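Left out: one protein chain. Kept in place: all the others.
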Amino acid sequence: MLKVDPRDKAKLIDPLFAAPGPRFRLAALILLAIIGWGVFMYIRQFLFGLGETGMNRPTYWGVYMVNFIFFIGISHAGTLISAILRVTGAEWRRPITRVAEAITAFALIVGTLQIIIDMGRPDRLLFVILHGRIQSPILWDVISVTAYFLGSITYLYLPLIPDVALLRDNAPGEAPGWQRRLYTLLALGWRGTREQWARLEKAISIMAVFIIPVAVSVHTIISWILATTVQPGWHSSIFGPYFVVGAIFSGIGALFIAMTAVREVLGLEQYIGPRQYRNLGLLFATMNAIWAYFTYAEQLSIAAGQQVEEFPVLAAKLWGEFAPSFWVMVALMVVAFWVLVIPKLLPASAERVPVFRPRYALASAALAVVVALVLVSPQRFPVSLAFNAAQQIALTGPALRTLGWAVVVLLMVGVGLGVGPWLKARPVTASVIAAGCVVVGMYLERWNIIVPTMTHPRLIPYALYSPTLTEASLTAASLALFGLMFLVFFKLFPAVSIWEVAEGRVIEEAQSKIVIPAPEPSETGRLRRRRLKL
Amino acid sequence: MRWSMVIDLDKCVACQGCSIACRFENNTPVVNPAEAVKGRAVRWNDVFPMPINPTEETGEFPNVKTRYITRPCMHCDNPPCVKVCPVQATYKDDEGLVRQNYARCIGCRFCTVACPYGVRYFNWYAPEWEEPMSEHLNPDRIEGDGDLEGPAIRPKGVVEKCTFCIHRLRKARARAEAEGRPFRADEYVPACVQTCTGKARFFGDLDDPNSTVSLLAKSPRAFRLLEEVGTHPKVIYLREG
Partner (left out) sequence: MYLTQGIYDLPAYDLENSNYVLSFGASLLEAGPFPQRMVSGYSYVRRGRADRGKVVVIDPRQGVSGAKADEWIPINPGTDAALALGLANVIIRAGLVDSNFVNNYSFGYEDFPDGSGTVLHKGFKNFVLENYDPARVEEITGVPATTISRLAGEFAGNKPAVAILPGKGGLLNGTLGGVYAAMAVHCLNALVGSIDARGGVLTQRYPILQKWPDLPVDTVAQQGCGAERIDGAGTQFPLARDAYQAVADRVLAGHPLEVLFLYDANPVYEVPGGARFVGAFDKIPFIVSFASFMDESAQYADLVLPEPTFLERYEDHFFEGLGYPGVGLRQPVISPRHDTLSVGDFFLRVAAAVGDPVARAFPWKTYEEALRFRLADVGADWQMVSELGVWMTPGYRFARRGSDKWVKEVVGRDRRNAPRDGYFDFYSRELNCILGTLDESQLSALGLSRGDTSGRPLPGGAVSLPHYEPTPYVGEAADYPFTLNVITLMSLGPVSAAANLPTLQENSGMTVGETWGSWLEINPEAARELGLNDKDEVWVESPFGKARTKARIVKGLRPDVVNLPYNQGHTAVGRWAKDRGVNGMALLNPASEPAAGLAAFTNTRVKVYRA
């Protein structure tokens, strides 16, 4: 009979045996409705053909491919947190490993689903196994994603065993029979003996080390699906590392959102606390910087080379039809970075600066928007007309415009500083804002990789791509499926790894008892001082 | 034997006879107006103005330079499409033809994405022939064990492209065999070559140094499309002028 700390029991175990509450039911219902709608749209697509999507010639890959890369990217959350942080001995990872590993498993499932949805002949899916060609990047992808999926499931399951055993042993009397049986089955007869613990630790350590290269290979290979073609904008050697960095980046973003959701809904503030947010935030900001570096490096070579096939792809992103999605992505990443970093840099005394308040920040933002509108849309407002008139009269027309934009930028910086103390006081909110920006931004980034290249081919006229209801529905349904799997999983299993957190407490306590002695005076030093007169 | 096509752009008049002949020979479906507007029309052989995108100077009125090109599948010797197919639905055979097997294709469209020439087309819907259009279909097809190629009616969700009229090759070979004599390379031409109003298309065996295509390939006017991409296309163009 395995024992558990009563606080842990109350927070982490008891809710799993309670009947699903109204909020749970509502959430599940909504998600099921969206998934149901998605299933219906998919059946339509299956029966009629992929013509139901907005894809065309030359845009043979669209939203489904973007979704695929996005979801597989998010799956890198688990590896990073669980495996890398475990291998490097970062103790603060303990409360969030379960959420991270769950994200990985579900993201991989939903990601693979996107590819099946995208196939013209999903009834021939088995051909990939029966007649697979190992030379094809898609086969490499199948192998690596399968390996990663199996590894992740294992890596999710292994640390789950002691927790499931705890659930088995601490189930209340009125717990439903099926649930008891489930836990008993999954616990595999765990008794918590020393041998078992030793074996488990070893297995987990091996998995942790093994899964890191597999994870790196997964997103690298996905990038090679694009990079092994000769298409403009894709045939780039930076794609491998770029995609891995982007994946980890978006994975952390997803993790922030998931762990905050779990924290709020299940009341786990004691477990998932400021330390997790702070450390993960540092990692997040670092990945942001690395991602920005890779992004710039990628675009620079195209911008400098200006080859006739490559440059239109970049131009479309910088000032063409993809400019909104590109610059919004950049803005979101900048905002995310700012939100993560600036509050940390601001001293506590910044709170006392009167203008560093949300209300002033809002006012500045409003003013910035007004000035921007004046600069951008000449006919809309009387002020704009006056401004334009001023532009004509003054010889320094362009200088006036530049001044206008400088004012906007300054105001935005002011906004950023103004919300600094507010964000500093609310690290969780700040992290979620940053994570939300990044997740959306990374989706846009996948879009900006796939669609501009597809719509700017060499020997086919440039085209436009607009996704249809089918694609939107299936995307929504995929997200809903992800959410539903999450919902159900954390209704059955503890959101925080109970034994790891308990282990962590023990280690912390042991470490706090160690007294580190002061340095002893050194003989050598004393002797040296006497003998050698220098 | 390595089948190759030479197209003399100085004799081509962009009449589209080749495109239309190909459509009827190979049962290319008409996709109807709404789909054609979306760019989903299927043209195994396509005639279009060059440059196709504003990546080159075409001059201003009245010094406007417009060129036209006719483009079948290049049947590359180093085909990027074959490299990426996960199920070997497309493969290069021992005569240099890049084949497409509708019975094997899973519709992942990796090959259509990989081809830099845009010669591959996808069946977004199941092809339809309204009565009485279905009565003029070419019954020729390549069919075998898990194999469906050529003019065979395609199902939805698979990729198709120019085959250099492989069904005609098979028939010519079968005829030679039935007559008990060796098959000669000049016994078969694809429909586009046969139809060309300007007699601008030539077809034959590039491995035979005396064939028309080999001799024309040595012309100073000869060039290939997108040579810098390294696909080694086997369709050779002869420049105008």
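Every chain is named by a letter (A and B) in the order it is written, and numbering of its residues begins at 1.
Note that a residue touches a chain if its C-beta (ideal position, glycine included) is under 8 Å from a C-beta of that chain, and two chains touch if they have at least 3 such contacts.
Keep in mind that what you see is a predicted model, and the values were worked out from it rather than measured.
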So which shown chains sit in contact with the chain we cannot see?
B
Only one of B:Glu60, B:Asp145, B:Glu179 or B:Glu228 touches the unshown chain, namely B:Glu60
Residue of B:Tyr68, B:Tyr91 or B:Tyr125 touching the missing chain in the full complex:
B:Tyr68
Missing-chain contacts mapped onto chain B:
8, 10-11, 13-16, 19-20, 23-24, 28, 30-33, 36-37, 41, 43, 47-49, 58-62, 64-68, 133, 197-200, 240-241
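Going forward, only the chains that are shown with their structure count from here on.
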Flag every residue of chain B that touches chain A in the complex, lowest number first.
35, 38-41, 52-53, 55-56, 71, 80, 83-88, 104-110, 112-114, 116-118, 121-126, 155-159, 225-226, 229-230
Which stretch or stretches of chain A touch chain B in the complex?
48-51, 55-58, 60-61, 115, 118-122, 124-125, 127-128, 131-133, 135-139, 142, 225, 228-231, 308-309, 312, 454, 456-463
